[in-house]
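A quick write-up on the structure given underneath.
Removed from the display is one protein chain of the complex; every other protein chain stays in position.
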Amino acid sequence: MVDELEVVTRGQGLYEFTDALQAMVRRSGVTDGLCSLLIQHTSASLTIQENADPSARQDLERWLCRLVPERDALYTHTLEGDDDMPAHIKSALTSSCLSIPVQGGALMLGTWQGVYCWEHRHGNHRRRIAVHLGS
Amino acid sequence: MVDELEVVTRGQGLYEFTDALQAMVRRSGVTDGLCSLLIQHTSASLTIQENADPSARQDLERWLCRLVPERDALYTHTLEGDDDMPAHIKSALTSSCLSIPVQGGALMLGTWQGVYCWEHRHGNHRRRIAVHLGS
Partner (left out) sequence: MVDELEVVTRGQGLYEFTDALQAMVRRSGVTDGLCSLLIQHTSASLTIQENADPSARQDLERWLCRLVPERDALYTHTLEGDDDMPAHIKSALTSSCLSIPVQGGALMLGTWQGVYCWEHRHGNHRRRIAVHLGS
């Protein structure tokens, strides 16, 4: 089964959508299987991170922004704004796809794991994620 | 269904093979399903990036080469050439595997997304990619 999911973002950072994804798995009727995701953009990405302490995600965001700063003299691809080329680089360094085994109708995530859309641009966006559910 | 695909590379950079992959999906007869790829090398990787403006991919390549330079005094694994250890690091920072949902026989990529083999070595190579197509 293939489906789509949308995550609304308002600037850079990690947006959790574990609950929406888990609900989609339930609706699909898949008990033991695999849930695969692709974000249909190259200026945002997907990641599985700790969902307990928000400071971990804030540090992650700040660290990545320091590694991949805006207005780097190296960039020639600058027409779409200062945050565009850094966003492509961040997306290449993180993940566009995730695959999560499903058991008993539940995503087999670890106790402290959440599924996130990682927005790398400043503006407001609707990020589309293609989802495949198979057994 | 499992199959294999080969991408010929001539030095560092991103080589698009979206069309060859899409053709393989068509031939497989899979309508709604999942297309999973593994590059069978550790000095090249796979990425989904913007296929509109080539400057984005050029900046990506130059940025990664600056982050992971050759002849770093840290390297002890140097027997296979100056580009060998940086290639392993670049492959670890990017992706060896991709999974792309398929709908109506088409890869569910975003409007501007292409599938690329990212070559991290200078020479000419034939990169083998294992492909699984399932429903």
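Letters A and B name the chains as they come in the text, with residue numbers starting at 1 for each one.
One rule holds in what follows: a contact is a pair of C-beta atoms (placed from the backbone, for glycine too) under 8 Å apart; a residue touches a chain by one contact, two chains touch by 3 or more.
None of the values given here were measured: they were computed from a predicted structure.
Touching the chain that is not shown, out of A:2, A:87 or A:102: A:102 (per the contact rule at the top).
Even with one chain removed from view, chain A keeps its contact list with that chain: residues 32-34, 36, 47-50, 53, 55-56, 58-60, 62-64, 66-67, 93-95, 97-103, 108-113, 134-135. Residues of chain B that touch the chain left out of the display are 1-2, 34, 36, 38-42, 67-68, 72, 74-77, 79, 84-85, 88-89, 91-93, 95-97, 99, 128, 130-132, 134.
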